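Single-structure report; data block below.
Removed from the display is one protein chain of the complex; every other protein chain stays in position.
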Amino acid sequence: MAEQTKIRVGVYGASGYAGLDLVEILAKHGHVELVFAASNTFAGQTVPHTDLRYVKMDDVTLEGVDAVFLALPHGVSAEMAAKAQVAGCAVIDLSADLRMDTPESYREWYSHAHPHPELLPVPYGLPEINRAHLVGKRMIAAPGCYPTTTLLGLYPLLKARWLLPERPVIVDAKSGVSGAGREPKPTTHFVEVFGNLSPYNPGRSHRHVGEIEQEMHKLDPNVGMLVFTPHLLPVDRGLMASIYVELKPEYDSRDVRALYEAAYDQEPLVQLLAASEQATLKHVVRTNGAAISLTLVTRHLLHITSVTDNLRKGASGQAVQCLNLMFGFPETTALL
Amino acid sequence: MAEQTKIRVGVYGASGYAGLDLVEILAKHGHVELVFAASNTFAGQTVPHTDLRYVKMDDVTLEGVDAVFLALPHGVSAEMAAKAQVAGCAVIDLSADLRMDTPESYREWYSHAHPHPELLPVPYGLPEINRAHLVGKRMIAAPGCYPTTTLLGLYPLLKARWLLPERPVIVDAKSGVSGAGREPKPTTHFVEVFGNLSPYNPGRSHRHVGEIEQEMHKLDPNVGMLVFTPHLLPVDRGLMASIYVELKPEYDSRDVRALYEAAYDQEPLVQLLAASEQATLKHVVRTNGAAISLTLVTRHLLHITSVTDNLRKGASGQAVQCLNLMFGFPETTALL
Amino acid sequence: MAEQTKIRVGVYGASGYAGLDLVEILAKHGHVELVFAASNTFAGQTVPHTDLRYVKMDDVTLEGVDAVFLALPHGVSAEMAAKAQVAGCAVIDLSADLRMDTPESYREWYSHAHPHPELLPVPYGLPEINRAHLVGKRMIAAPGCYPTTTLLGLYPLLKARWLLPERPVIVDAKSGVSGAGREPKPTTHFVEVFGNLSPYNPGRSHRHVGEIEQEMHKLDPNVGMLVFTPHLLPVDRGLMASIYVELKPEYDSRDVRALYEAAYDQEPLVQLLAASEQATLKHVVRTNGAAISLTLVTRHLLHITSVTDNLRKGASGQAVQCLNLMFGFPETTALL
Partner (left out) sequence: MAEQTKIRVGVYGASGYAGLDLVEILAKHGHVELVFAASNTFAGQTVPHTDLRYVKMDDVTLEGVDAVFLALPHGVSAEMAAKAQVAGCAVIDLSADLRMDTPESYREWYSHAHPHPELLPVPYGLPEINRAHLVGKRMIAAPGCYPTTTLLGLYPLLKARWLLPERPVIVDAKSGVSGAGREPKPTTHFVEVFGNLSPYNPGRSHRHVGEIEQEMHKLDPNVGMLVFTPHLLPVDRGLMASIYVELKPEYDSRDVRALYEAAYDQEPLVQLLAASEQATLKHVVRTNGAAISLTLVTRHLLHITSVTDNLRKGASGQAVQCLNLMFGFPETTALL
């Protein structure tokens, strides 16, 4: 690619699974010079896809850095966001720290006070839904895999306000194991996952319920409650949200496809599948896109399957998409 | 085990995945002498877990045979059931041929006339729900993995008639690949399944919808419509039905556990998990039992996870349980 | 099973993968009453397949206990063996602590002094090779998966002294992940193992080289050096040793099958496969047996594939086989 002016970018949490994919994408981004990759655990080791070595977080100097990605644990991330803001860096936060609009809702779902309430609210980095509020911004909260995949699957119906308010929105979700992070845990031991399928935090107990409902309500204040059950799948990557909804009586499921076409036909990273096809993980794994299939169960009942790569459109790919919008680069740079 | 009088039993379709598990279970059944294992494809080869060799279906002689299991493709199975009945054999059919109560409903879901309408209706071989109609019978239609797992997950609520009739019963189901049969197909090629998750026949298009609704209606004639989406999981065995239902306003989800305890506390093959635990495939794979977990989402919304081994409680284990009831053996003989 | 006199048995390290399989086997052993299952990590939790709860190691009382299994980390295990001996218990040690015949060889391979040199040597618990020295013994060192599978694959050739001394014995081994233990580690994270295959400790650097060569030399003092490269396989269970050897010029590979038949025809837990068949993991996973296939590459070059379930014949199943020999029970009790 021809030489051009590049912004200087750093990644915190660069050795986690999202961080690794982020570095891989940025390494081929024509408008980005990757200047550091921070990881306390792997400090000193080589960073894949680059000539860098991991540095400790405290050894990073932010002077002259244009933007930082935070792929850090929640709690830690808000602290670093505040520091980077002071240093004049643009911030794309991949953690959950900046996604809730108010300190009160953060406390409700995370059970402790927000460490930097003055930062809230931060624009919600789901470009297909919120693009207008991301262009040129200096801080973005990039959503993770469950909210992204669920919201993309529901967005056209929410925007049109076609869902029956009295009915729950039921989301049966399944995630690859990389979504649980790189730190070894009993639940991510190969022997425990192999040949298994496990629900966890079912119903309304998962923390992402609050975040997803917050965004649903912005689009349709009367939408019904979210029922959300995630499962751990025996695959490394990929996320599926299987969505069951009911339409208001005045709408007809046969008209829903047109809504989705209108919403997504111009979206380079969202693929609406033909009526004859169902979305599967293979449609999206190792890509930065989402795929959606629609099934008209009855006139008023719909089944929607929405899929992403949890580390790409569900994490690092989307974060780069946000960077592109912040700095005025073509939105899909390094993502196609 | 001490020598005792044994019945003479044969298996048709003995080389398929259900047939193989059936032979394995029967080989250690103290009241059974396995006298033949029929398979046109594998005729002449040795039958695992036995001293037999597979024989062609046409080479079987039913004289002196007390009971036959039919693990055959639908269509073929009804023919054999009729022949076996004439020969005086008790029949446990694992295919779908004898599960619909009327030729009309069979034609509706299978798109062709029933080959032996005079056989219908046949008792539905789900002992935990239908035990009284199975004891001593000569022909039983043993249900497969999707109906068994779904119906066990719903049974206490259906029997009590606690479900709100206006609401759909939503079942998001996931099956191991052995459920798709042993014959090689593009959809069961290792490379297609590995790392993937695929919905198929979503909504109300899967043939088992008719069968499951038929049995739901026997328990609760007013229950809402079934919405049923199966998925192919990248595991060899195991089936999960993730069920979302709404209660009538006069009932409270906090009382549901007592319903399930009443239904299943004396059932040796159904395990109701503690409130803190979610059912996973590992609870049941390579066993003949089912496991169920309950999540009270709200006062009226419930999430239920029901799991079986699709080849055991979802096929061959249940078929042997039916045999035991037909012949008066202890019901769990060879199954614990 | 009819009531009978039972010995009282306890398991240390009962929550590890080998310990879990050990408990499962013992739970159905007609001559064993399982009186405790010790696990510091899981103390207080229920023990699968039993009515017990895990107890802390220090809370165990050995009074009245006839035998203990030690499925403990090396180093810890020798300490407990010494204590159990003092308490009058028979000991089956599944760790590597008691497998080397001398403190010197232990120090060579484990880089520290043996904690209880007075216990050495202990009979090597591979019944098919060493049965005569196990009957009635009070302490046995049960070998693990790599030595068991390798030695069973080589035994008939070693005993006959047919191998050319100048040639290395090359063993390319592959193990399921449960062999690496239940404690979460980066190397056993699902995402790291899924879709991968990794050699480790290649050549002569793995600790089991010393142990395997020690036993090889007992059978054939002139045998060549062992070259041994283990690999981590993306499966939960199963171990394959792929063995390449050269015969002395006076022997012919066409006569080797007769050697193996003579060695194994009467062994209930070792299956010599037909010349047309190759041993695979499916031959043995979840069984207590081994399977072996022979390939005559040339007149003097042989390829041997030997497989076991690493947790069964490669660990707990073999340990129970040793117990049976120690106490005079039929050798395969609870193992078929």
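The chains carry the letters A, B and C, assigned in the order they are written, with residues numbered from 1 in each.
FYI, contacts are C-beta pairs under 8 Å (C-beta built on N, C-alpha and C of every residue); 3 or more make two chains touch, one makes a residue touch a chain.
Note that the structure is predicted; figures quoted are calculated from it, not measured.
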item: Per the touch definition above, residue among C:Ala113, C:Leu197 or C:Ala262 touching the missing chain; value: C:Leu197
item: Touch criterion as defined above, residue of C:Thr5, C:Ser111, C:Gln266 or C:Thr298 at the omitted chain; value: C:Thr298
item: Listed residues B:Met100, B:Val177, B:Ile243 or B:Val297, member touching the removed chain; value: B:Val177
item: Chain not shown, touching residues in chain B; value: 17, 177-178, 182, 184-186, 188-195, 234-236
item: In chain C, positions touching the absent partner; value: 168, 170, 172, 174, 192, 195-200, 202-204, 225, 227, 229, 231, 233-238, 240, 242, 244, 246, 278-282, 285, 293, 295-298, 301, 303, 305
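Keep in mind that, in the parts below, only the chains that are shown with their structure count from here on.
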item: Identity of the most central chain, Cα criterion; value: B
item: For chain A paired with chain B, centre-to-centre distance based on mean C-alpha positions, whole Å; value: 39
item: Per-residue multi-chain contacts in chain C, two or more chains; value: 194-195
